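Here's the structure, in structure tokens; my notes come after.
With one protein chain held back, the other chains of the complex are shown just where they sit.
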Amino acid sequence: VAPAACHIMRCLDVVDACRATLMVGFNRRFDPNFAALKARMAAGAIGSLEILSISSRDPSPPPLSYVRRSGGLFRDMMIHDLDMARFMLGEDIASVTAMGGSIVDPKIGAAGDLDTAVVIMQSNSGKVVQINNSRRASYGYDQRVEAHGSKGMIRADNQHETTLEIATETGYSRDKILDFFLERYAAAYERELDAFVGAVTAGRKPSPDGHDGLKASLLADAADESWRTGKRIEL
Amino acid sequence: VAPAACHIMRCLDVVDACRATLMVGFNRRFDPNFAALKARMAAGAIGSLEILSISSRDPSPPPLSYVRRSGGLFRDMMIHDLDMARFMLGEDIASVTAMGGSIVDPKIGAAGDLDTAVVIMQSNSGKVVQINNSRRASYGYDQRVEAHGSKGMIRADNQHETTLEIATETGYSRDKILDFFLERYAAAYERELDAFVGAVTAGRKPSPDGHDGLKASLLADAADESWRTGKRIEL
Amino acid sequence: VAPAACHIMRCLDVVDACRATLMVGFNRRFDPNFAALKARMAAGAIGSLEILSISSRDPSPPPLSYVRRSGGLFRDMMIHDLDMARFMLGEDIASVTAMGGSIVDPKIGAAGDLDTAVVIMQSNSGKVVQINNSRRASYGYDQRVEAHGSKGMIRADNQHETTLEIATETGYSRDKILDFFLERYAAAYERELDAFVGAVTAGRKPSPDGHDGLKASLLADAADESWRTGKRIEL
Partner (left out) sequence: VAPAACHIMRCLDVVDACRATLMVGFNRRFDPNFAALKARMAAGAIGSLEILSISSRDPSPPPLSYVRRSGGLFRDMMIHDLDMARFMLGEDIASVTAMGGSIVDPKIGAAGDLDTAVVIMQSNSGKVVQINNSRRASYGYDQRVEAHGSKGMIRADNQHETTLEIATETGYSRDKILDFFLERYAAAYERELDAFVGAVTAGRKPSPDGHDGLKASLLADAADESWRTGKRIEL
């Protein structure tokens, strides 16, 4: 168990001992489109889930000073996608394999991190997951989820800045997608705060809780270890 | 000049005499997508505008009691599209022709109104406009603008309830579009209020003003007359 | 009755007298997408048709020499859309109104023709039709049909040169649509020839026949007359 997870476990013990209310900020669970995707799957829209694909690309890399203390791409960026996988699967992950490198900026590699990564995982019941991350996307904050199941496929696409389409002698064009998390997840943050306040007010345990945070963190550790060792990590 | 326009003219005189601040609620001018469409045209995206096409369809007809006192489809519904035409053209209309009938509900026809209408118009400089209206659209509140120009075409599409797409053995499906004006024009209403408050605060004349309201009203009168007489109406 | 229609009627008499096999080249009826649109309507996809919208724009104007002897835009270009309207409606047209001008090239106006036109029509049962034509579309050969009915809307979109989409810092882009009739209607021409050969081989009367040609020609005459006189033409 990596140091970060150790710290988290100790924190969770304190939270339990104090009967404190803890909600972890996995904001994407509250995105109306991703939440609707999960609800449609639960309603049977694609039968039984078989392949989950998550694309998650930032518009541009963070400053190197952040990279050095962030814990690395798996822990500061992909952790949201790892939580998304657990959220969509409704079950835990059994094994993780990662590949990647510092393609965007070699200085990120020199700082011991990577900026481009792909991960494949398998859940306890055998469903497969693929995730790709990049620290650079010229066209905006690329956040997509696609689920393939026994009866079909469902996907949540990005949101463009406008609904405009322009056709000229060079072809058809649409605007970029929303630029970064404050714009893209504005509705998610609002719903997330509502959920937290609602839980506190009602005396309910909020979700996602600290154990969801811990599990995502352990997945990030596993992906990081797989990337560094070239081995498949079993959880 | 129809009675409604007479009343409006007298109102505008009073407004002028009192130096009152008047802004007319043509909310669609403030829709971010329609406003962006106009801005792109102004920036040269499609060259010189030649054909303007407006589709505007309500999800379902209003109650008959409303139909009887609304002034009719041209004055209570298409008036927004007639203003949109003036807004996008940046000039006034020279001639109007209308056709239509009560296809959705014969009771609307019995009340002296129509529920399905098409209008073509020509601007002072010769640009052409086509508008279609229906009081019924099973798939939501259909509000689209398309402009064709010397260098290309630009259009503003509807907004769907989510960005989801589902593929099954029956094909690919997306959600309906936003249901009616409160949902679809939420951002427009907010921006419209900002514009009004901003104008009042700054002591500026707000836009659209009473004369925009009058001109749209005269166009609605002309469309109504054309529909009733079968004649092209020159303004 | 205009001279062209007179000639057609005499031709049809000769065709009947000789028991000759005649099929008129309204190729668009055989376009797989338009044919599918009609079939879906017949199968009830949108309930009862209420508004038919046809966009038909050529990539660029024909030579002036052609304009001078073509019979004009209504007879050489919009005639296909007028036939498409009859094909989709499954009934005849009762009234026609046209507007337009020579916006693309004033020389076309000087030659007595127009290059940008909008037409609205009403069928015998009261359904409404809107058509727009332009002799210029920088983005390709724009050929779309949209039908709005009591239970929904169906439309046939253009075909792009490829299925590619590219996203960069300037936005998302797709290729132009197929450039002109030989590319766009390749499948239609093939199916049209099959239909003709099939009819001849089987001794069946082919469709569309000479009377479809005559009716489209009379509609083109009516649109032309409406454009020149500003009057609604009843058929």
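Each chain gets a letter, A, B and C, in the order it is written, and its residues are counted from 1.
Keep this in mind: a residue touches a chain if its C-beta (ideal position, glycine included) is under 8 Å from a C-beta of that chain, and two chains touch if they have at least 3 such contacts.
Small disclaimer: the values here were computed from a predicted structure and weren't measured.
J.: Which one touches the absent chain: A:Lys38, A:His148, A:Arg174 or A:Arg191?
T.: A:His148
J.: Pick from A:Asn33, A:Asn132 or A:Ser217: which residue touches the chain that isn't shown?
T.: A:Asn132
J.: Which of these, A:Cys11, A:Ala36, A:Ile103 or A:Leu214, touches the one chain of the complex that we don't see?
T.: A:Ile103
J.: Just name the one of A:Val118, A:Ala187 or A:Leu235 that touches the chain not displayed here.
T.: Going through A:Val118, A:Ala187 or A:Leu235 one by one, A:Val118 is the residue touching the chain not shown.
J.: Using the definition of touch stated at the top, determine which of A:Ser53, A:Ser70 or A:Ser207 touches the missing chain.
T.: A:Ser53
J.: Could you list which residues of chain B touch the chain missing from the display?
T.: Those residues of chain B that touch the unshown chain are 138-140, 160, 167-177.
J.: Can you list where chain C touches the absent chain?
T.: Listed in rising order, the touching residues are 32-33, 36-37, 40, 45-46, 151-159, 162-169.
J.: Which chain A residues would touch the chain omitted from the figure, given the whole complex?
T.: 48, 50-51, 53, 55, 57, 95, 97-101, 103-104, 116-122, 126-130, 132, 134, 136-139, 142, 148, 150-153, 230-232
Throughout what follows, only the chains that are shown with their structure count from here on.
J.: Look at both sides of the chain A and chain B contact and report whether the same residue positions are involved, with over half shared, or different ones.
T.: Same; most numbers are used by both chain A and chain B.
J.: Where the CA atoms of chain A average out and where those of chain B average out, how many Å apart are those spots?
T.: 42
J.: Would you please write down the residue numbers of chain B that are in contact with two or more other chains?
T.: 151-153 - these are the residues of chain B that touch more than one other chain.
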